[in-house]
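In what follows, a single structure is set out as structure tokens and then discussed.
All protein chains of the complex are present and in place, except for one that has been dropped.
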Amino acid sequence: MVQTKNQVNQDTQTIEPQYSSTQVQMAVDVAGLHMKNPVTDAAGTFAAGREYSQFVSLEKLGAVTTKSVASEPWEGNVPPRIAEIDSGCINCIGVQNPGMKALRAGDLAWLETQNVPIILSVAGHSVDEYKGVVEYMNDDDKINAFEINISCPNISTGGMSLGTDPNEAGKCIRAVRDLTNKTLIVKLTPNVTDITVIAKACVDAGADALSLINSPKGMVIDAYTRKPKLSRVEGGMSGPAVKPIALRDVWETHKAVDVPLIGIGGIRSGIDAVEFMLAGATAVAVGSANFVNPHATLDVIEGIKQYCIDQGVSDVNDLIGGLIC
Amino acid sequence: MVQTKNQVNQDTQTIEPQYSSTQVQMAVDVAGLHMKNPVTDAAGTFAAGREYSQFVSLEKLGAVTTKSVASEPWEGNVPPRIAEIDSGCINCIGVQNPGMKALRAGDLAWLETQNVPIILSVAGHSVDEYKGVVEYMNDDDKINAFEINISCPNISTGGMSLGTDPNEAGKCIRAVRDLTNKTLIVKLTPNVTDITVIAKACVDAGADALSLINSPKGMVIDAYTRKPKLSRVEGGMSGPAVKPIALRDVWETHKAVDVPLIGIGGIRSGIDAVEFMLAGATAVAVGSANFVNPHATLDVIEGIKQYCIDQGVSDVNDLIGGLIC
Amino acid sequence: MTEEKRPKLVNEVALLVDNRNVGGSWHVATLHAPRIARTCLPGQFVHLRIPGMTEHMLRRPFTIFDADTTRGDIDFLYGIQGFGTDHLSKLEPGAAFECEGPTGNGWSVPEDIKSALLVGDGTGTAALYLLAKQLIKNDVKVHLVMGGRTKHTIMDTARKFDDLLDGPVDVCTTNGTFGFSGDCTERAGDLLKDHSFDYIACSGPRAITSKVADLAKQANTPCQVWLGSHMGCGVGACLGCVTDTTRGRVRVCVDGPIFDAEEVIW
Partner (left out) sequence: MTEEKRPKLVNEVALLVDNRNVGGSWHVATLHAPRIARTCLPGQFVHLRIPGMTEHMLRRPFTIFDADTTRGDIDFLYGIQGFGTDHLSKLEPGAAFECEGPTGNGWSVPEDIKSALLVGDGTGTAALYLLAKQLIKNDVKVHLVMGGRTKHTIMDTARKFDDLLDGPVDVCTTNGTFGFSGDCTERAGDLLKDHSFDYIACSGPRAITSKVADLAKQANTPCQVWLGSHMGCGVGACLGCVTDTTRGRVRVCVDGPIFDAEEVIW
């Protein structure tokens, strides 16, 4: 189903995506964040791009979204941290990250040489910690947007616990809004009764855009050892299994608020991405599909373009919210 | 992965599951509902058993759970009502049912001749409608338990809207509790921020047992027609894709309340069922797996038994809540 | 057809005997499914668990095109539509299917008719072959109109009908590459101006069957139609496949797929 036209170099048998250059207007604007095409990676699946730059020219992406970073280093949860589920995977990484200072000195500095817009994903255990990161990073002109991750299912305080309460979420977003003029994206969790309530609270608090979804909570058990397959017992699900949940959340949120959305969840092909755009997303992020196919981001870009060519769509923006129902 | 030892009859090539009769104590008790093994079907996937009796001797099941029935006939949603998702399906049936009177006169009367415990699933748009069904059916001695479906994602009032609010849910369950001494099971939706809050409200209101999960909400889009694949736009997901969500909800609920649980969601093999029992379920229900494999219920029973034999478990009750973590 | 009189529904392991391309994306698959082959009625279908596509969980329904009771084989005619039919088209003889069937009600031809008009569109035409066979056996004069997009796809099927009906059938292609240029309802309409029939049967997409139902009504001729629907269980239990009729919202898989044109709410 993936809309690639990978060409196998006969000499080397290495897969190098070769794409046509037919014209479709692919650029989108996420509340001031200008993306040359609607595709970024999903935070935490792509680190700061360095590893995948072995397979993908980062400058071809609409933006690179970094792994969430906190004010101090976090070591995350103990292994095992990842397991397979039907049509997806489940993880309890717990936002292991080197802390904002080490990130800035290291992989972020590298990424800033790559000629691609940067979305810095921000994690925290408390409002103060989120503020700390935004404050520290705000003077970095190479960062185009902050994505506030109030939706990680794998940490005990902050993260999802903040993102499931509209008051708490609002407080947090208002606090970081006051600190920055960069595009402020808030990443939402699907683990709520009504995602539009949180979405509205975040927009009211000053969010410029929303990204969704982070991982639905789940659990996997090994019947033979009688143990959970993840150290933290529960984890966050990702991959095609969660795509219908994500599409629905994007659609509901699209109807409820008036800011651009970044659609995330199980996207592995251009057609998947188009579905998210029809449901109301302005851009999309590719997550665990990268693990399966290291060129997934490029394949999604080309798949969208191919769909537009086939369907006579000259501007990708015409897809946004174009669902007929 | 399915633990069957189906024997293919050489003459007819028809699949007739042939199972060994090694001894494992398979009976479980769901708050007074005695089941000869922990397996029933999931409401709405098995009608009242008549159709699947062409493939399965119903008396081999722990119980038959009927399609949800309301006080009056409901015609449900317009087609298309079902579509495929990765590792599952999604539906917006909307509890089409002939109403309690026609059911009682027809398929229920038939089912009552089949020598199997009966769980009658009850739907409604309002507390009064739920009460109406329980009142009307309560004098039927062949019905062993009521399962109150306050979790259908595909109707506008009642159903899930009742099941996401602990006060509303409590009111509804208290009202039906007053009408019956039969085992009262409440079926919960996963579409909430914290399922244990609803679970506790239902137990406090008099529920004897809980069944979970009903279908997570989702949406599927056809990129080419730009239309949703379901008439109602959104629908309820089922199948292996939702199993990790269901396992997690069972585990959380098991830790939160002290009543028997019926685990539901993506079960297609004995091993799946064992995972649910380890997470705290006393019994399990097999839903959309029946669509794929009309003997799925029997295969699950035999798979559980085989697991017990292999693992030296002499009583299936020893599995309940046996997760090591 | 009342449910009681139907052949027993079974789930048999069927081996793929042949899977040949017959033009365009159309294929004819032959399955060794003796219990179904020996009992099925015209218009019934099978509900197939196609091997090797577990994440595409649901079974796929296909009309029984032809049945060889001696060998115990059934044929079905399919076009590549999405993942399942594409995957199916790549399977080789020996592949094992779980095959539920024979499913559905089949055609109910009025007694003592002398002539019948059968109208088929696309792969839907497959539902008319065993019907035509049965009608001929009963000395009913059969006129078949078959429609499709291009010559390429429908040639093989048209020939099979030619052989059965002992003469060229009426073929229509919307791109004009073969037979009448236009869709099969136009040709059927023309025919009905000059000829009268005792029974009309139509199988194809709803856009086609509804037009033929109209034509039949105008001609005051008893008409039955085949209706498709997205299916879950295929046995009548899930209520996924319903369609609206004067009898209410009924299941296509077991209350259909054949309906009296008059009872359908279009």
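Lettered A, B and C in written order, each chain numbered from 1.
Heads up, the rule we're going with is that a contact is a pair of C-beta atoms (placed from the backbone, for glycine too) under 8 Å apart; a residue touches a chain by one contact, two chains touch by 3 or more.
On a predicted model such as this, the values are computed, not experimentally measured, just so you know.
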| item | value |
| --- | --- |
| Options C:D18, C:E55 or C:D260, residue touching the unrepresented chain | C:E55 |
| Residue in contact with the excluded chain [from A:S71, A:S87, A:S121 or A:S151] | A:S87 |
| Residue of A:Y52, A:Y130, A:F146 or A:F276 in touch with the missing chain, whole complex considered | A:Y52 |
| Touching residues (missing chain, whole complex) on subunit A | 8, 12-15, 44-47, 51-52, 54-55, 67, 75-76, 78-84, 86-89, 91, 93, 96, 239-240, 288, 290-295 |
| Where the unshown chain meets subunit C, residue by residue | 52, 54-55 |
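Keep in mind that, in the parts below, only the chains that are shown with their structure count from here on.
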| item | value |
| --- | --- |
| Between subunit C and subunit B, distance of the C-alpha-averaged centres to the nearest whole Å | 35 |
| CA centroid of subunit A to CA centroid of subunit C, Å | 46 |
| Sequence positions of subunit B contacting 2 or more other chains | 86-88, 240 |
| For subunit C, residues contacting two or more additional chains | 55 |
